[in-house]
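Only one protein chain is missing; all other protein chains are in place.
== subunit A ==
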Amino acid sequence: MMEHLPILPILVSLIGGLLLLLPPFTGIERYVNRRIAALFLCLLQIAVAIALMAKVIDAGPIMYAVGNWQAPFGIILYADSLAALLVLLTGFLGLASTLYSFAGTDREGRYFHPIMQFQLMGITGAFLTHDLFNLFVFFEVLLIASYVLLVHGGGKQRTQANVHYVILNLVGSAIFLIALGTLYGTTGTLNIADMSLKISTLSEGEQVLAKVGGMMLLVVFGLKAAMLPLHFWLPNTYSAATAPVAALFAIMTKVGIYSIFRVFTVIFGEGAGALSNMVLPWVWPLAILTVIVGTIGVLASPNLRNIAANTVLISVGTLLMAFSIRSPEASGAAFYYALHSTLISAVLFMLADMIGQQRGKAFDRFVIAKKVTQPTLLGALFFVAAMVVVGLPPFSGFIGKVVVLQSAATGLDKALVWSTVLISTLLTIIALARAGTTLFWRHAGESANSEDESASVWQVVGVVLLLMASPIMAIFAAPITEYTAMAAAQLHDVRLPVSVLQLQGGQ
């Protein structure tokens, strides 16, 4: 059983999702069965993820050859500290989203929970695989699940946002395949570790082709991660989705970021000869611009969901900046920041929904509307969430930003990173303060006390679960940063996967 551990996180949600489509769980009236099963699956997923993480901490990175086809011929799953950490994060976010959806979102359509499981399967698969074509397949799995989840609940705005999202991602998939074809044609392999060996031995003509392939991969991952010129889909899509779906989508951009880290560190990293770090001249300015555009977006947002979507953009930009510094310390800082920003973005989407429910037609727009029914509860949650997202002590946002700032070593890097991050933080504080004032203090008359509007217990549980992670991450910052530093060291050690996969020529 233990040797199959790396594939278990994928199997749990695959088989679980399929089971949820079978008779005991189908039908409108049997939603309670579905809920219990979905909750159980999420907990199981977290348990498996923790077991995987413990194994990885204990024994170092492990590989799993699917069907026992050895590398570089078969598909290899490769669980190192980074993959295990992100799988655990996915499981945790899945649990919180599922809990939140129990408030009623999951009853708007019959297949919410199965599709949620397939979505989790796609995300965990993308984190665990070490084969570029398999990465494409898992991207498609998570995309088709996300297409369905996005229209969940129906309505004009969602259909509209989904048309754009689907078309963009289908074009993205086509580019992904062309990039894979080019890379396979030149290096003759699809295994990431194997390709990292082959890439430095290419002839000059092949290097050009490999460079084209690599740049196209950057376009695809940039589209998923919402890197600057490819970010236009994100605010609309995320603010159109239902709250638990938007919360889960908070990790989808991180899949793109993870792929950028993995591919452009291992394949096109230090050891790639003439092609080493070829994307840096592009990613570095685009990262800064992404933060700037995200900050302007936060200031210009007409509603809270849009603010949340734009904070996702800011976090993407910050992560790409940390990527561009290209040191293991910066990568480790980025992983800590990725954990924090994923969780807090999810919280913001959920809070926007809870606040909106109590403000009648205005929903979460910043206009004068009726008073929220539970100002103390929602106000307290919003206040804490805002402190976390802008990065005020004593929460994880503060530590996340400090580690990222500290990792910028040299003069120019330091000046750019510090000024961008700090100015963006200041402007986000202003935008969130304005948002909070309008949402909670500027209201027309007293609210009619109707019980049905107050936030459901499930919603509060989901939000508090995610929000609690922030002080916990701050209290246990030392072990967590140690872990992310180890993950970064494993990622930057290009020879490590080669020896774990026992590839030829790895000596």
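Basically, a residue touches a chain if its C-beta (ideal position, glycine included) is under 8 Å from a C-beta of that chain, and two chains touch if they have at least 3 such contacts; residues count from 1.
By our rule, contacts and distances are computed from a predicted model.
S.K.: Among "Xylose transport system permease protein XylH", "ABC-2 family transporter protein", "Na+/H+ antiporter subunit C" or "Propanediol/glycerol family dehydratase large subunit", find the name that the UniProt record gives to the complex chain excluded from display.
M.R.: UniProt protein name of the non-displayed chain: "Na+/H+ antiporter subunit C".
S.K.: Please identify which residue in A:I36, A:I57 or A:I167 touches the non-displayed chain.
M.R.: Of the listed residues, the one touching the omitted chain is A:I167.
S.K.: Any idea which of A:Y31, A:Y111 or A:Y147 touches the chain not displayed?
M.R.: A:Y147
S.K.: With the full complex in mind, choose from A:G60, A:G181, A:P229 or A:P302 the residue touching the hidden chain.
M.R.: A:G181
S.K.: Going by the touch rule given at the top, which residues of subunit A touch the chain that is not shown?
M.R.: Per the touch rule, subunit A residues meeting the hidden chain are 133, 137, 140, 144, 147, 151, 154-156, 159-160, 162-164, 166-167, 170-171, 173-174, 177-178, 180-182, 184-185, 190.
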